[in-house]
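Only a single protein chain was left out; the remaining protein chains are all shown in position.
So, chain A:
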Amino acid sequence: MTQLKYLILVSRQGKIRLKKWYTAMSAGEKAKIVKNLTPTILARKPKMCNIIEYSDHKVVYKRYASLFFIVGVTPDVDNELLTLEVIHRFVETMDTYFGNVCELDIIFNFNKVYDILNEMVMCDGSIAESNKKEVLHHVTVMDTMESNDNLERVLS
């Protein structure tokens, strides 16, 4: 099963593009994780396996184009192979939403990315919805509601 501890999106240059924490940690711990993991993962060679051990937990990462998706998981509980599928699902969903997603889409629309993520992964870091269409449907309905709000305001 999956129970993510955190998800961090990092560019090839080591810039943080998105981060989401699913377990309570102190600001110091969070900063340390980001600081230590980024160079380690950027230095990994392409053919190496996507699972590494870090501190008391494991980290699963996967590179898509210029972005690294880094996920902390709970050892012995998490299924690392399934974690890779979760990452892939997330990428696919963004891909459909943005239409061929690229790093810039994520940089400029990070709040949309959070919206999608929150529909896919629930508060304890496990997967909330396995149907991609279902996720996208609800995100777009909420998007429409937002623009309706705006419309109403203009009309009134």
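Operating definition for what follows: a residue touches a chain if its C-beta (ideal position, glycine included) is under 8 Å from a C-beta of that chain, and two chains touch if they have at least 3 such contacts; residues count from 1.
Criterion: contacts and distances are computed from a predicted model.
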Which of "Histone acetyltransferase", "Ribonuclease", "DNA replication complex GINS protein PSF1" or "AP-1 complex subunit gamma" matches, in UniProt, the chain that is not displayed: "AP-1 complex subunit gamma"
Absent chain, residues of chain A that touch it: 1-2, 16-21, 24, 31, 34, 47-52, 56, 74-77, 79-82, 84-86, 89, 107-108, 110-111, 114-115, 118, 122-124, 126-134, 138, 141-142, 145-146, 148-150, 153
